[in-house]
Structure formats: C-alpha cells, structure tokens
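Selected chains only, in their assembly positions.
For reference, chains read A and B in written order, and residue numbers begin at 1 within each chain.
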Amino acid sequence: MDLMTVIGLLGGIATIYYVLVDGNILHLLVNPVAFVLVFGGTFSATLIAYPWSTLKHIFSASRLMFVGRRYSEDDRQQLIEQMVLLAEKARLKGVEALLRDIEQIKDPFFAYSMQMVVDGLEHDVIRDNMEKRLLYTHQHNHKINGVFRTMATFSPIFGLLGTLIGVVQVLRNLSDPSSMGAAMAIAITTTFYGIFAANFLFLPTAIKLGDLNENETLRQEIMAEAVLCISRGDLPIMVRKKLNVFLISYLRGHEGAPAQR
Amino acid sequence: MDLMTVIGLLGGIATIYYVLVDGNILHLLVNPVAFVLVFGGTFSATLIAYPWSTLKHIFSASRLMFVGRRYSEDDRQQLIEQMVLLAEKARLKGVEALLRDIEQIKDPFFAYSMQMVVDGLEHDVIRDNMEKRLLYTHQHNHKINGVFRTMATFSPIFGLLGTLIGVVQVLRNLSDPSSMGAAMAIAITTTFYGIFAANFLFLPTAIKLGDLNENETLRQEIMAEAVLCISRGDLPIMVRKKLNVFLISYLRGHEGAPAQR
C-alpha cells in the first residue's frame, strides 16, 4: 500500500476544501458542464492520440499508484545476499543445481535469464538478450507514462476553453445579471478542474510511475549483473563486490575504515 | 480501421456540442473569418516552413490515423513463429530454399533484407544496411510527424491573433454596442478554433503517428534480428529465444516457473 499517494490525495482535497469553505464558494466546486468539458475533452483527445493497445495499460498503471511495490535499500541488500548464495551454489554444484532455487525467487526476468544460463547459451548472447529485454520494458513503461503526461498537457487547456466559454456567456448576458452566476461558475470551475486534474492526478501519476519503473529497473539490473557473474563462474566474494555497487548506502558504513572490514 | 480515432473525434465533438448548447452559444461556433484566420494562417506558415517534398506526405499520414495497421502482441508472436520456421528451413535446405516463402510474407523490408542473404552478402554488410534503412525510415517518419507538431504550435498563436483583432474591434466600437457581437464572435471563435485544431487534430495526430511508427519499427527490428540469425545459421531454438525478447508479455506466462518449460 503506497501511503504517500493516499496522504497526498487527502492533503490535496483538505487544502482545497479549507480554501473554498473559507472563501464561502464551496458550492462552485460541483459543476457537471465543467466536468464534461474538462474530462470529456481530455479523454477524447487522449483517445485520438493513443491506440487502445497503449491505453488499456493505464488502468493497471493507475492501480500501481496505490499498490506499487517499491524495493527498498534493504530489499536490494537481501536480493544481493540471495544472488551471492546462488553464485556459491553454482560454483560448487554447477548451474543445473540452481533450477529449484530459481523457482523460489519468483521473478520472471530472473527465471528467464537463469534459464538461458542453464540452457548453456553463450555469455554474449545472454547479455544481449537481457539488455534488449531491459530496454524494451523501459520503452514500454515510458510510453504508458507518456499518456499521463499528455493528459496533464490537455486538461488545463480544456480548462482554459471553459473559461473562454464562460466569459462569452457573461458578456452576452451583461443586461441580465441573474444569469451571470452560472456563466461565472463554468468559467471558474473548468479552470479549477483543469489545474486540479493536471497537478493532482495526471502529472504526479506520471512522475511516480517513472520512479517505480526506475526502482524496478535497478532491481533487474542487479539480477542481470548476478546472472552474468554466474554465467562467467565468478567467485562469490567477487559477485558480492560487483553487486554492492548498486547499493546507494553501501559506502556509508565504512567511512574511512576500509581496513577493519 | 482505427476505432479509437473515430471514438475520440466523436467524443470531442459531443463534448463541445453539449457545452455550447448548455451555454446557449452554439451559433458562435461557425465563423468564416475566424476559420480563415486560424487555418489560413496555420497552413500558410506551414507552407513557408516545409518544402513540398515533405508536405505531400501529410495526406497519406492523415489517412493512417483511420486505417493505420497496428501490430499486436499476437501479430508479433505469429511473426516470430514464421521466422523460426524460415530459420529451420534455411538450416535444412539452405537459404536459397526460402525464396518462395519470402514472397508470401509480403513485407518489402523483409524481402529486401532476405534478398541480401540469398545474394550471399557478408553478415556485417547486411547488418549495416538494415540498420541504416531502419534509421532513415525513422528519420523520414519523424520529419512528417514534426509537420503536425509545428501546426499544433502555430494554430493557437493564430487563435490569439484573432482574439487580439476582436478586442481591437470591441474597443473601437464601444460607442456602438450593436456591432460588438460580431467582434466578440471573432475574438472567441478564433481562440476556440486554435485550441481545438491544436489539441483535437494536430497534436493527437503527431502523437498517434509516432506510436504507429514505433509499432512498425518494433516489427522491423524483429525481422532484422531474424534475418541476422538466418544469415549466421543459428539453430531454430536459438532464433526463438532471441526473438522472444521482443515480446512484452513474454515473461508473464511463466512467472516463477521456468523449469517446467
């Protein structure tokens, strides 16, 4: 459960609520016409811009905002330990002995990569395949990400369009002050919806998905490096040294004291 | 038939129609002067900016918005199967035996590339030629794409120019309220046209064409990799392993269960 997303959303709603109540204009917040214009316009333009094969991923991507698994420094440390153990076993009993362990790690990328080692593929072919796989996954995620960035571009523009329409209505009804209220409401509320949607929904989603993807990529890079070590038959102590590079906090532990290690 | 483009356009028109009818200002939507200013201005500036050799492609590119063939994950899977079969045949009967099969695949890039293999060109020359070809096709498509992006930049600016002209007319006719209506109409409608053209026509077209090109490029990369495998005489099982890397969904099937494959 990604608490930050929930706290951020609640915080944002509380902020808006407080300001609107203080200004005594809470009733302006709900306006179906403004809603149709901003979200109808944004989604229609997005439908034209992206094929269904891309759009269908945005639902599961949105879900990631709340349940996205983020691997911490500790998780990476633990992963590195697992990898070192596997490298040790591979040297003692051969890579075939790893088959059962691979199943336990339950990561499709690692399973796929280790299977290539077990199948006896050449070192270079394994590296090429893993690199391509990392690249294509990255490009795929980047595309999904781009949908949210595009929506963050469209929504304030439709908000602006709503303001424009509201201003026209106000000007047309200058002689009839009683209808000015509704016109003003559309003008203000569409801009409000446009800014809110872009800055509380679409843009933060794009940023957080990008962060999640980077986080996942870092984990896959650790596994890829480990697979290459195992394929080459590196010594376990060497594997640990090579993988520790991926830990941001690694250097902190032994500041100025490398000899005591 | 690209349903998303049609649904998006209809959705966009319905959104605008609903909002204008609700605001009782539907009659403002049609204004020939605003139309001339926004589209005349945008197309004139585009004509100055791009040569005819580039502009002539935008008609067929626009057509792609509705009929553009998009290769799905299944299509790619099927293509990989075809390629593996060809690789098998090539190993058994030699590359010359593939000539008839190449004709059936009906893809000019694949035909061109396989012909190089049949002609006995060196592996490196084949790879270089295919890479250059992919690069030039990409650059060409990117340029066509850029025309739509440029138009998406120009059209809101001409909308703004229209608003400016409308404001001048309003100010000039402050003493004659009856003529204010027409002036307001231009001011509003040009901005409206400018925003609509940029965000419903030009920008989504540029984005979707980019997506179509990426999709087509991915397919050509699969074929290029297959041609290289065939040229090298790789084992069919190896060819499949190498090509499966291009399938985004490939890893999902055997999560944590690589040994049972």
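By our rule, a contact is a pair of C-beta atoms (placed from the backbone, for glycine too) under 8 Å apart; a residue touches a chain by one contact, two chains touch by 3 or more.
None of the values given here were measured: they were computed from a predicted structure.
Here 2 copies of the chain are placed, and the complete complex recorded in this file has 5 of them.
The working rule: only the chains that are shown with their structure count from here on.
Spacing of chain A relative to chain B, judged by their CA centroids, is 25 angstrom. Those residues of chain B that touch chain A in the complex are listed here as 2-5, 7-9, 11-12, 14-16, 18-20, 22-25, 28, 65, 70, 72-73, 184, 188, 191-192, 195-196, 199-200, 203-205, 207-208, 211-212, 214-215, 238, 241-242, 245-246, 248, 250-252, 254-259, 261.
Residues 33, 36-37, 40-41, 43-55, 99-100, 102-109, 111-112, 114-116, 119, 121, 125, 129, 132-133, 136-137, 139-140, 143, 150, 154, 157-158, 160-162, 164-169, 171-172, 183, 186 of chain A are the ones touching chain B in the complex.
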